[in-house]
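Structure first, then comments.
Of the protein chains in this complex, all but one are displayed in their positions.
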Amino acid sequence: MDGTHDLGGKQGFGPIQVQHEYLAFEHYWEGRMWALAQTTRNPHLTIDWFRHLVECLEPQAYLTMPYFEKWAMAHLAGLTMSEVFTTAQIIEGTCNKTNERPPDATLEDVLVSARNKSRTFQLKSTIAPAFKTGDIVHTLSHGKRGHTRLPGYMRARQGKILSHHGAHSFADEGAKGLEMAQHLYTVVFSARELWGNEASKIDTVSAELWESYLVSA
Amino acid sequence: MDGTHDLGGKQGFGPIQVQHEYLAFEHYWEGRMWALAQTTRNPHLTIDWFRHLVECLEPQAYLTMPYFEKWAMAHLAGLTMSEVFTTAQIIEGTCNKTNERPPDATLEDVLVSARNKSRTFQLKSTIAPAFKTGDIVHTLSHGKRGHTRLPGYMRARQGKILSHHGAHSFADEGAKGLEMAQHLYTVVFSARELWGNEASKIDTVSAELWESYLVSA
Amino acid sequence: MANFDSDEAAKIHRHLHAHMPSDPALRIKALESLAVEHGMVSPKTLDAWVEAYSEHIGPKRGALVVAKAWLEPEFKTHLLKDAASAIAVIGYEGHATGDLKAVENSENSHNLVVCTLCSCYPFGLLGISPPWYRSAAYRARVVREPRKVLTEFGVNVPASVAVHVWDSTAELRYLVIPQRPAGTDNWSQEALAAIVTRNSMIGTDRDLSLETV
Partner (left out) sequence: MANFDSDEAAKIHRHLHAHMPSDPALRIKALESLAVEHGMVSPKTLDAWVEAYSEHIGPKRGALVVAKAWLEPEFKTHLLKDAASAIAVIGYEGHATGDLKAVENSENSHNLVVCTLCSCYPFGLLGISPPWYRSAAYRARVVREPRKVLTEFGVNVPASVAVHVWDSTAELRYLVIPQRPAGTDNWSQEALAAIVTRNSMIGTDRDLSLETV
């Protein structure tokens, strides 16, 4: 979707609030939200559907909500749509259940779980890739309803295949709870192709793009 | 600029808050702002510079401020940049002056002034127009810094000249306080050219575009 | 010194937005106080402008123009050819009507007006724009899914009728001339004007009802 989340190249934002040091969480609730995201199970919540739930926030909310609040709203909407909770229960703040809790995890348990979160999104595919490293490609010109990962600023542009990653789980289908393999490429664009002559001649911007976002040049 | 004001085609907004009846002003301050806009003089404030001042609001503010509040902020920023007021005076809400007021205008005076607001933006030009009705044209592919009036959704698209309006004051220069004549056309696009096959085959979207936004097809 | 720098404007905006009271009423009050102190305008003059647009300049003007076009073929020809000069004949010229353009609905086509980049509107002829017209939702959606937006206004345009959206990107301003409904033969200009809705002149209304608005 051509949503407000598609921020690349948008103008009018002010200076960056630079921070050099590492501080995991500025607020207590940020840490809680991070921890909840690692543990709260929703059987339908793929990473892509989660991202799309964030994108579906109204633009005014999307631009003004803190990052972890957006996570909370996405989880809550997702749990509602999976019929785990109702909106009335969420607004009330209780589902009036006292289900048995899973055992408390220790720090050591969690550090193991954290390692186990590592997974590749690469999938086997029997379909031959349409492009190879060095090929010149064009990106699609039009947007698409629903979740999709071709940024607006990279539409209708010419780029070059920098590398092929085999097939990866296709985000557009992942957001519908499906796992579909599709070839994924890193495509490099000259900054001038993207922004015109205001950009440096030698700079580039690259992104991972699925095969169906690309057409032969 | 590729700003948040460039809303055409953006997705994620909710239903329209439909209103059928006419109500000039919902709040007292809306009427005041309208009246102030008709009367407050700023020697540098062209219509285009005013629009650009609105566009320069931070995106978060742009999307959440009421319409007439944006007008107020644009007038205040413009008056600051023209050195009529300082930001400190604005924040204080007073410039500590008691300059003589112009005479009170009656309703009759105002109705005459309102008629006199009518003006055409057509200008004489000695340059021949590059396009004529029926010509197929392409729009520019890249955005431009500052104020410009080619919407993002109409970039890198093919359209047809529907009519030529002679030369009009060019908005991009108007926003810098300059009056420059440039040929202006109504360009019609098929909805499918703009949005792909999700759109109706027979629908169109048209806009007024200046000659420098267009290239021959 | 004049200064038309975008970054400077953005910086001033951030400063004022952060430091002024957040209530829009207070922000506009601040502008009024400054303008009055500076001698730019008197409060009574502001009152008169508010009265003018609350009571005198509004969509009734547009409705009378539409009714006149329905009744007088010559006026209609004039209106379609050069709307700005046609409305000046009846003294309705004003704010943002100097490059007015009239577009006419037919059985096979429907016209719809928007300004995606700001909220341009023919104020002098239709009065203050409705809140929905200036909303981000309308500006964003109507160029992309005009038929869906129309259904939210209660208007179902058949697939065989073309929808033409006019995005007011320069100083042209649009007046939609809706179709005259059947059953209005011999009606007076005033009676006809009374059934022309404000929304029908923007294009978010189509089939006019014979009952007075």
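For reference, chains read A, B and C in written order, and residue numbers begin at 1 within each chain.
Please note the rule applied: a residue touches a chain if its C-beta (ideal position, glycine included) is under 8 Å from a C-beta of that chain, and two chains touch if they have at least 3 such contacts.
Computed from a predicted structure; not experimentally measured.
Taking every chain of the complex into account, the omitted one touches A, B. In the full complex, chain B makes contact with the omitted chain through residues 12, 14, 59-60. The chain not shown here touches chain A at positions 1, 5-11, 13-22, 24-36, 38-41, 43-44, 47, 49, 51-58, 61, 63, 65-69, 72-73, 75-85, 87, 89-91, 93-107, 109-111, 114-115, 117-122, 145-147, 149-151, 153-154, 165, 168-169, 171, 175-177, 184, 186, 191, 194-195, 199-200, 202-210.
Rule of thumb we're sticking to: only the chains that are shown with their structure count from here on.
Greatest Cα centroid separation from chain C: this falls to A. The central chain of the assembly on a C-alpha centroid basis is B. Chain C has its Cα centroid 14 Å from the Cα centroid of chain B.
Separating the CA-averaged centres of chain A and chain C is a span of 40 Å. For chain A, residues touching at least two other chains, in rising order: 12, 14, 59-60.
Shared interface positions of chain C, defined as residues touching 2 or more other chains, are 10, 14, 136.
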